[in-house]
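I'd like to ask you about the structure that follows.
One chain of protein is taken out of this complex; the other chains stay put.
Our next item is chain A:
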Amino acid sequence: MDGCSRNGEISPKLLHLIPQGRRNWFHDDNTSVYNTEEKKLELKLGPPGEDEDEDGASITRHIKKEPKDKSILSLAGNHFSPSSTTNKTTSQKRTAPGPVVGWPPVRSFRKNLANGSSSKLGNESSSNGGLLKNQKCEDDNGRGKPMEPKRQQGGMFVKINMYGVPIGRKVDLNAHNSYEQLSFTVDKLFRGLLAAQRESSSSGEEEKPITGLLDGNGEYTLTYEDNEGDKMLVGDVPWHMFASSVKRLRVIKSSEISSALTYGNGKQEKMRS
């Protein structure tokens, strides 16, 4: 955003807006070569024109570890902070479960148990990140967990496209532990691109952050295609379940949710991932 020169007109070729040296950030949808692209994507984040003072640190560094309460709640557009409840129960009450408040409808009480022992619903919302917490538990008591999700060694990249942006990106899911992190990444990836695409009467208008991706409150909503070819809203199932089944991400307009999800679902219309 800083120092990004932008003309007011919409350029059909987005690449023209990007300073020469940065063009290798962008992943062309048609390319299926991942090796060098991956590395570059892994290291660089952010809209074109951003000051390149980051020295190629990984995605996780860019993602703020937001305080437990605020991150999910601000994304969910929710005003309450459940963890500031009764003084007595701070150790047990956790933050809102998952990106959509109160969904799935499982009592936070049950999720607390999940955080303490094996993985259950929606424990990715704790500040440690669900998987990290599980790691810790395993070290502590050495209990075998029958269904411990496997972490892949390398990066796990999935394509992501956004409505209104011709250029697709890729996201390394292994570098994320939670939906909030993913949402943050999506904002970072597309905020500038989206702003560049939009017709803007006043140049110098601030880029609008892309928010509300997970709870239906924003202009855009994050969806995905799983290994079955089904299209679904992101955020409903535990993180590790999502991460193990997602094949592709799409940011759609929130107004198009129903049609986007029903069209193309079903075994007859399996999409090749």
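Rule of thumb we're sticking to: a contact is a pair of C-beta atoms (placed from the backbone, for glycine too) under 8 Å apart; a residue touches a chain by one contact, two chains touch by 3 or more; residues count from 1.
The definition used in the following text is that contacts and distances are computed from a predicted model.
Note on the omitted subunit: UniProt lists it as "Transport inhibitor response 1", one of the names in "Transport inhibitor response 1", "Ribosome production factor 1", "Centromere protein L" or "Serine/threonine-protein phosphatase 2A 55 kDa regulatory subunit B". Although one chain is hidden here, its contacts on chain A can still be listed: residues 79-80, 82, 84-86, 88-89, 91-93, 96-97, 100-110, 112-113, 116-121, 141-147, 149, 216, 227-228, 230, 232-233, 236-238, 241, 244-245, 257-258, 261-262, 264-269.
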